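Could you have a look at this structure, given as structure tokens, before my questions?
For this view, one protein chain was removed and the others were kept in their places.
Presenting chain A:
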């Protein structure tokens, strides 16, 4: 049986020489494995080395040290010819779409198989099949300049898929698109992943993209992978500061200090934050504590969403009751396996 591993990085480093004396280490000892059929997200700020990392997979960039494997082939060691052949199995799309302006949509999509042994009719047939897949068959004979950004990216996807690749590399594929178009492109990518079983690698600086479709994620900071794992566990329990910062961009739970100042806590009131940390059955916590401990629970902020069918997020609430009641409530909440409780003290949640 074939190994489920499609791409593997082993201690990969990449150094760019800016001139004779100076050099810049873009990737530092990167180790990662991308499984077949998964949607793998690589997130980081610009300049973190994401684009270089993804380009090591199809050999556009060569690792200075370490090994990059595509299936059982070591990409760095392939001849130029073998590398071109392997690129047929690795599709790629870009932030700026990179459609050829002087070619029609159909010619753009056909470009990867233009020099193959396929006849013109067969090529046209495949092109139309791809354009159907991305929902743009009627645009076949128009030029890219007449398309919107989202349509251009669809054409780029069709072009990337015409060789039936095993993997599709997406380099900031949605970063130049508006939120609505981003959603439709992500939906299309998800559909391709489900229907064709194609592995996706998404490089992005938008946590929303990761949250929306990725199965696994690696966080890249200054060329180093600071954290990686499955999306849910990273989201509920981020370890690295950068990961936390990225996750905060998609969460509304971060109560700003200015909002907290407006809440005048009086005696016998306690501000707490409850966050879901596992996918065990969700119980109606607020109802339970108000019945069980006869305490008032006032929700200040709530942000709970489902991530891959599991609860994510939490609540910021004010508990109102006698000190003993509050203590009992906190004890009860802390005993719950699927939530994490933080108590507001001295201006922050502890």
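By definition in this document, a contact is a pair of C-beta atoms (placed from the backbone, for glycine too) under 8 Å apart; a residue touches a chain by one contact, two chains touch by 3 or more; residues count from 1.
In this section, contacts and distances are computed from a predicted model.
Of the candidate names "Na+/H+ antiporter subunit D", "Phosphate transport system permease protein PstA", "Tryptophan synthase beta chain" or "ABC superfamily ATP binding cassette transporter, membrane protein", which one corresponds to the UniProt protein name of the undepicted chain?
The record names the chain that does not appear here as "ABC superfamily ATP binding cassette transporter, membrane protein".
Which one, A:46, A:79, A:117 or A:145, makes contact with the chain that was left out?
A:145
Looking at A:11, A:24, A:77 or A:114, which makes contact with the chain not pictured?
A:114
Going by the contact rule already stated, which one of A:100, A:259 or A:291 would touch the omitted chain in the full complex?
Of these options, the touching residue for the absent chain is A:100.
In the complete complex, the non-displayed chain touches which residues of chain A?
On the side of chain A, residues 58, 60, 84-85, 87-88, 90, 92, 94, 96, 98, 100-103, 111-112, 114-115, 143-145, 159-160, 163 touch the unshown chain.
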